[in-house]
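Only one protein chain is missing; all other protein chains are in place.
Up next, chain A:
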Amino acid sequence: MDCYTANWNPLGDSAFYRKYELYSMDWDLKEELKDCLVAAAPYGGPIALLRNCWRKEKAASMRPVLEIYSASGMPLASLLWKSGPVVALGWSAEEELLCVQEDGAVLVYGLHGDFRRHFSMGNEVLQNRVLDARIFHTEFGSGVAILTGAYRFTLSANVGDLKLRRMPEVPGLQSAPSCWTTLCHDRVTHILLAVGPDLYLLDHATCSTVTPAGLAPGVSSFLQMAVSFTYRYLALFTDTGYIWMGTASLKEKLCEFNCNIRAPPKQMVWCSRPRSKEKAVVVAWERRLMVVGNAPESIQFVLDEDSYLVPELDGVRIFSRSTHEFLHEVPVASEEIFKIASMAPGALLLEAQKEYEKESQKADEYLREIQELGQLVQAVQQCIEAAGHEHQPDMQKSLLRAASFGKCFLDRFPPDSFVRMCQDLRVLNAIRDYHIGIPLTYSQYKQLTIQVLLDRLVLRRLYPLAIQICEYLRLPEVQGVSRILAHWACYKVQQKDVSDEDVARAINQKLGDTPGVSYSDIAARAYGCGRTELAIKLLEYEPRSGEQVPLLLKMKRSKLALSKAIESGDTDLVFTVLLHLKNELNRGDFFMTLRNQPMALSLYRQFCKHQELDTLKDLYNQDDNHQELGSFHIRASYASEERIEGRVASLQTAADAFYKAKNEFAAKATEDQMRLLRLQRRLEDELGGHFLDLSLHDTVTTLILGGHNKRAEQLARDFRIPDKRLWWLKLAALANLEDWEELEKFSKSKKSPIGYLPFVEICMKQHNKYEAKKYASRVSPEQKVKALLLVGDVAQAADVAIEHRNETELSLVLSHCTGATDGATADKIQRARAQAQKK
């Protein structure tokens, strides 16, 4: 315990910095670090090395090797570099390796050295070459900035959505800037560059000169600049060995320091915790490391080997050939507890717990002391927090034990902070293991979130660990286990040496029907690897048939896609496939396919009805569907033909089709229609007036109304209008004309096939009681009562009804008897009824 703070170095009065070892590196480096392009991803990410053979003499003809290691030095990939000279390496936020070539091409590799894609930084670069490049991270993703041989900057703020921006020119710039960096402010990326004693700030449109506030005089050149992890602060190193630290806007100075070393540092990075008041930068030379902050003295370390600094959210990682260390400001909770002679509640609690384990009564004394001050809650919280910042599991445990011990003396201390810390530490310790090699600190882990961490494990193909973590943290399946299994499956399909059946079976065995797993996504991946058969096998496991369709189409399995689409019941999907098929197949095959799928066929027909009438006809033709073909031509005779000849021709085609369909009725009806049309045309020509498109009935009526009785009768004969209809028709027409004489003549022409009641009715409708009465006498006995009532002869109606002895008729008459006038009649009926009942 006494020596626990031995590696703590004070900077000024209030802050301590400590450096501890993360891993001892057992990577077998062939090259010196200083000969290599080095890129290490933040958040404990992987390290990429590429021997920089292009900077030196051209002599080195050997192709260099690109090597990728985990943070603990475990080799992840190694590949022979076959492309052009590389200027810079960098990792994107998705842990993809970006290699910026001299010709402006950027090659993107995965963590395992798998080539992903490439893009270019613009044509202008081709000529001028790339002098320097930086990969930087903003809230939108990862960006690339390059400096060309013409001393112009081009950048893209997000390589995922590539938009190149050429920055404005710096006036009068004749040589490369001595140093430069990207700044990110208000969602806009700027470039800050130093040329001699001047600093220029480039945004999208303008170039402006800036001066750091309170910069010491006598600076003739800036050798190095560093921007903090969050882009909030900036440090400048001048040729006078002077370091200026301030805000990124350069408008405010935080502190300055003169280190009296004029040699340009190899690297300079910020080292500060979020929300800490202390700001410090770490400056590295060949064999010297210096931590500089707001204090007259700096902390100095000696470097035994070539080292490389990796800025992190809350500190700096330093790795060399043999070790990997972490340098950071000691967090407040740890400082409180471990500071020598600290009387902070956490420190006392830790002490108390230790005494308790020794079964010493001192434990009680310490505890009492904390309790008297009422600081037990605070003590527990301090211990929990400090545990999070410790790297060594032993120390974590003793702090947590102390917290747990303290909790015993508290009522209602909410347990979740303690539980959560235990869980988080367990996860952190697991991933810090050198086999895994992700040395995240607690703050980094919280910033990164568990979801991203899981993604990174998946990216490293550490599926079992990821699943264990999900299960341990009890993450919901969809976010956790299923997602990882899906990723695993996507990796699995890329294993080319395993047969399709085995892969499909293995995947289905493991995944089953885990919720949230999309088999179609996995199949898409399989197809992407050129394994179509496997993709189809995998799609069979996809429960949502709608999901299968797009991929099947892509794989040109359109017919299968069609049946799947129909299965899904989603007509839109069916339609999508149909249009695909229509373009893919020739017309005959397309129609044949449709024929076997009635649902698709009716859908397509509906579309054709409105959009492609000719196709519709072809469809019917293809199917020998003469009935529909006939209907089609009839419709056409109304819709598209204006002239009578055209319409008749259309109808003739229809009639022929109906004959073929053995629908003689329709054929005859159509022929009749043709006849009628021609006749109507002739009538219009000869008599004038409007006849076209009237029904047969209306045509005859119109003729009678126009006084062309002869013609009407001729027509009736020609079209064999039944007698009944003719009588109804004439009756209505003559009544309409109020030609009572003709009507009477007509009624006497022969015995009416419709009886005489309609005559009575129609006369009454025209309010001609006189005529109506004429016919009432001729009405057949069973309708007589009704007729008499119609003409208003209630008394006679009653007589007839009584004569008929028909109960229904009697009540009918009775209901027509109104008040005083028919009183006698009503009595008569009642009497007749009574009599009938007696019998």
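By definition in this document, a residue touches a chain if its C-beta (ideal position, glycine included) is under 8 Å from a C-beta of that chain, and two chains touch if they have at least 3 such contacts; residues count from 1.
What we mean here is this: contacts and distances are computed from a predicted model.
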Undisplayed chain, where the name is taken from the UniProt record, one of "Isocitrate dehydrogenase [NAD] subunit, mitochondrial", "Signal peptidase complex catalytic subunit SEC11", "Vacuolar protein sorting-associated protein 33B" or "ER membrane protein complex subunit 8": "Vacuolar protein sorting-associated protein 33B"
Taking the entire complex into account, which one of A:Q224, A:Q548, A:T653 or A:Q673 touches the absent chain? A:Q673
Omitted-chain contact residue, chosen from A:A216, A:M343, A:V419 or A:L579: A:L579
One chain isn't shown here. Among A:R635, A:R678, A:K769 or A:R833, which residue touches it? A:R635
Looking at the full complex, which residue from A:R165, A:R605, A:K660 or A:R833 touches the chain that isn't shown here? A:R605
Note that chain A touches the chain not displayed via residues 478, 515-516, 543-544, 568-572, 575-576, 579, 598-599, 602-603, 605-607, 610-611, 627, 631, 634-635, 638-639, 665-666, 669-670, 672-673, 676, 693-698, 719, 721-722, 724-725, 728-729, 732, 754, 808, 812, 815
